[in-house]
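Coming up: subunit A.
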Amino acid sequence: MKNKPLVQVKNLKKSFGDNLVLDGISFSLNTGENKVIIGPSGTGKSTVLNCINRLIMPDSGEIWLEDKEIVTAENINKIRQEIGYVFQGFGLFHHLTAKKNVMLGLRKVKKISKNEAEDIARFELNRVGLTDVDDSYPAQLSGGQKQRVAIARALAMQPKLMLFDEPTSALDPELIGEVLNVMKKLAEEGMTMLVVTHEMGFARSVSDEIIFMEGGKIVEQNHPEVMFKGPENERTRQFLFKLDDLYGKGGE
Partner candidate 1 sequence: MLKRTFVVMLALALMVAFSGFTVMAETYVVGTSAGFPPFEYIQDGEVVGFDIDLMRAIGESQGFDIEIQDISFDSLIPGLQAGTIDVVAAGMTITEQRAQVVDFTDPYYSANQALLVKEDSGNNVTVLFGDNRLAVQTGTTGDLWVEEHLQDTGILTGNVTHFDTFVLAVQDLINENVEGVVLDTPVAQRYAAENPVLMIAELVTGEEYGLAVARGNTELLDKLNAGLQDVIDSGVMDELLDKHF
Partner candidate 2 sequence: MVDFLSQYLIIDIFISNFGRLMSGLRFTFTLTIVVMFFGTIFGVLLALGRSFGSKPVAWLCTAYIEIIRGTPMLAQLFILYFALPPYGIRMTAVTVAYLGFTINCAAYQAEYTRGSIESVSSDQFKSAYSLGMSRWQTIFIVVLPQAIRWAIPAWTNEFIYILKYTSLAYVIGAPDLMTQGKFIASRNYQFFRVYLIVAIIYLIIVWISTWIIDIVEEKLKIPGFG
């Protein structure tokens, strides 16, 4: 277990026009830890994730991945190889089969040979529970399958950190389970994960810490049991109470 955290976010700030979306966000992740960010829509949860792999450029603050600072990094492409990113829209490459989707990063970015890339692709697809979709195109897959291919694609790059941005929000209820199971398995295998989601059951049973964000700030962050049983902040209590109301205690 390393002493220094794998990921450190320090005082992250970001505005879109007049809108201050991130107002000094700070937290960290140790290797193997998994944290879930929750909060009302529009509070910048996705923006935090997008800043970490610099799909969005922060206005100020620091983001450290081990000993590399991301905001000022010159070769961001290299750093992005170490961060896996899965998001609501899946983002699969429509013109490539599932297998080719997973292989693309390996072939074009890591310059791995075709055969080796194919082996890795098959392994990762297997890992997420997909055995028969190698040569299917995204349009032929269900939502749950698509997202799992997306996860396999991210995993193939051997990332140190996996970011999940509302991975199940676009899925039919019956397909959510297969994706959450994969994520659970990953957590058990020791992957460092940062997840934005509304799936409270997952948050409660899988995460090491829950971060509640609102108005661009972290309102409260604590162990899931504390958060769900006795949060310190009134606002946290209100939010979780509402969610519990909607989804029932324990979620899924």
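How were these picked? Simply put, all candidates are chains of the complex that A comes from, given by their letters.
FYI, contacts are C-beta pairs under 8 Å (C-beta built on N, C-alpha and C of every residue); 3 or more make two chains touch, one makes a residue touch a chain; residues count from 1.
These numbers were taken from a predicted model, which means no experiment stands behind them.
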Review point. Which one of these touches subunit A in the complex: 1 or 2?
Key: 2
**Study point:** candidate 2 partner contacts - residues on subunit A that touch it in the complex
**Key:** 53, 55, 77-78, 80-81, 83-85, 87, 89-95, 104-105, 108-109, 137-140, 150, 153-154, 157
